[in-house]
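Excluded from the complex is one protein chain; the other protein chains are retained at their positions.
Now for subunit A:
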Amino acid sequence: MLFFSHFLQTSRGEFDSSEFEVRRRYQDFLWLKGRLEEAHPTLIIPPLPEKFIVKGMVERFNDDFIETRRKALHKFLNRIADHPTLTFNEDFKVFLTAQAWELSSHKKQGPGLLSRMGQTVRAVASSMRGVKNRPEEFVDMNNFIETFNQKINLIDKISQRIYKEEREYFEEMKEYGPIHILWSASEEDLVDSLKGVAGCIDKCCKATEKRMFGLSETLLPVVHEYVLYSETLMLTEEIGKLEDKVECANNALKADWERWKQNMQNEIKSAFTDMAEENISYYEQCLATWESFLTSQTDLHLEETSEDKS
């Protein structure tokens, strides 16, 4: 049984107080998501992290499933808070501020007006399935979502594979450096060189670890979140097929879609740029350490030859 503590600071007027700290279980998050989906069927609701460890997924990013999940849940809430519409949702407010017993009793209440409307919309949508002559924009959206889903899944797999390979490289590197130290024990004249190489390998090893960590902090969670998002989208776009039966719903979706796409581009761009930066930094660190070793060796050599001459 896990509780996530939330500390909420707000400056918005409708809250009674300006600071709240509450505890929530994963189930509560699920409930919240469900409510939001019911209430706003035409909006793109942020995804939740998986309930269980997904088989095949790389060692839960950085070996700390709880921590990873916590971060993802944190992101989930922030996304809702940032959303122009969702942020004012009643259930969201309750989720953030109510004590445990208050939340339980709130949950027991029946679905609100908005969600009743949402149910109607959904019913209409399913009856409209397979309708021809959809507006072009929704055809575009449809295509985009399908391709995006494919690609983001592939990128997710590739990224996780990279993490795995980097990790295995790291494990081997850990063993590589010390052998040189061992060797230096039987080579009087090569002690400096061997220890130097060992030192460089160790530093590169640490740099690899840092790079791995960076990957797991920035790229992997973002990409994975968009995998989950794309699954959400595959469902939401059903609503898009409604044509002008529920015109205002379409417009809301369109606006949200644009907003989502813009966000996605920014976040993906940012995540990959960070990854590139991590790699640059990694290679720069390694370069510095090997260059300093080389300098020390060639300086030594110059000293030796000048000694020979004198």
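For this structure, a couple of remarks:
In this text, a contact is a pair of C-beta atoms (placed from the backbone, for glycine too) under 8 Å apart; a residue touches a chain by one contact, two chains touch by 3 or more; residues count from 1.
We take it that contacts and distances are computed from a predicted model.
Hidden chain, UniProt protein name from the list "glutathione transferase", "Somatolactin alpha", "Epoxide hydrolase N-terminal domain-containing protein" or "Sorting nexin-4": "Sorting nexin-4".
Check A:Glu67, A:Glu102 or A:Glu277 against the missing chain and you find that the one touching it is A:Glu277. Of the candidate positions A:Leu30, A:Val139 or A:Ile179, contact with the unshown chain belongs to A:Ile179.
Of A:Tyr26, A:Phe65 or A:Phe148, it is A:Phe148 that touches the chain left out of the display.
In the full complex, subunit A contacts the hidden chain through residues 143-144, 147-148, 151, 154-155, 158, 161-162, 165-166, 168-169, 172-173, 175-176, 179-180, 182-183, 186-187, 189-190, 193-194, 196-197, 200, 204, 265, 268-269, 272-273, 276-277, 279-280, 282-284, 286-287, 290-291, 293-294, 297-298.
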